[in-house]
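Removed from the display is one protein chain of the complex; every other protein chain stays in position.
What follows is subunit A.
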Amino acid sequence: MTAPTRSAGAGRTGRSDRAPRPVPAATSDPPVRHRSAWTRIKRDRSLLIMTVPVIVLLGVFAYVPMLGNVIAWQDYSPYVGILDSPFVGWWNFERVFTNPLFWDAVRNTLVITAFQLVFFFPIPIVLALLLNSVITPAIRTTIQSVVYLPHFFSWVLVVTIFQQLLGGAGQLHRILEANGFAGFDIMTNPDTFLVLITAQSVWKDAGWGIIIFLAALSTVDPALYEASVMDGANRWRRIWHITLPALRPVIILLLILRLGDALTVGFEQLILQRGAVGAGVAEVLDTFVYYQGVINGDWSFAAAAGLVKGIVSLILVLGANKIAHVFGEAGVYKRA
């Protein structure tokens, strides 16, 4: 059963250019095979030169730091330098795994991810269905333009807007107090922090999230709807049997991306508010790394924690893809 579903999954991936490449020297382009590497380099030199700036930038700012993770096995001190700092084996990792604050950060991270998976993730889908049912193009594009907009605001701006409207000195607080209700300050209340950051995420990004669903919906053949109406399907049955199945690959793709990113939760958003609500609820893995490393100066310890996070994330992405392939979906990348 697995074999046909896999091939179906492979066939559905978009990156069509990669399909023939596992056998590059096969029948498609025989002359290439006989040319030496040198003649090919000479032939493609312009194209190669064009990639140089990006390779240099990534080499220096993405790959060199990967090697820099070696300090996770050192007792690194900025005054001694990376070359002369003594190696200490797995000591830093032992410290990370036995540190209760690290596990608090892990727990907070996972709680936030789970909460947002339930209360954020479905919202763009519902919004897309709602917007898709608006048939007048002018109204539809206007609403689209409006709801996409907050995605392009900075987190500083979003958090400040929430603070000014809902915070302790904010508008809502004032209106409530003026009308004899007890005001509340959602910005500093650890108990409602999950709700707060999810509301902020929804305000900022839920609108933008619909763009990919709308694109998927626009590819649905209207004849399907027409035929289903002939067969007596009502509005809700059409959504259930035509619209949602059309969205399925996109939903699964985004779910995978989200699961792969399970350990990354709105770093900028959280570090802006960690001071106001306290580390108890707002300390996630990224902020933990920042405070342990940059603020406390325990560089090797922080690097070890960051490395653990990076590797677990990588495993999560690859694992989620694997699962997607098993279910016959395209996933983020294709099977080689």
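In the analysis below, contacts are C-beta pairs under 8 Å (C-beta built on N, C-alpha and C of every residue); 3 or more make two chains touch, one makes a residue touch a chain; residues count from 1.
Following the convention adopted for this analysis, contacts and distances are computed from a predicted model.
For the chain of the complex excluded from view, the name given in UniProt is "Carbohydrate ABC transporter permease" [choices: "Cytochrome bc1 complex Rieske iron-sulfur subunit", "NADH-quinone oxidoreductase subunit M", "Carbohydrate ABC transporter permease" or "Quinol oxidase subunit 4"]. Considering A:Val195, A:Val294 or A:Val326, the position touching the chain not shown turns out to be A:Val294 (whole complex).
When the omitted chain is restored, the residue from A:Ala114, A:Val229, A:Leu244 or A:Val326 that touches it is A:Val229. Residues touching the missing chain, restricted to subunit A, are 14-15, 17-18, 21, 24, 29, 32, 37, 40-41, 43-44, 46-51, 53-55, 57-58, 60-69, 71, 78, 82, 127, 130-131, 133-137, 143, 145-150, 152-157, 159-161, 163-165, 169-171, 174, 178, 203, 207, 211-212, 214-216, 219, 222, 225-226, 229-230, 234-235, 267-268, 271-272, 275, 286, 289-290, 293-294, 299, 302-303, 306-307, 309-311, 313-314, 317-318, 333 (touch as defined at the top).
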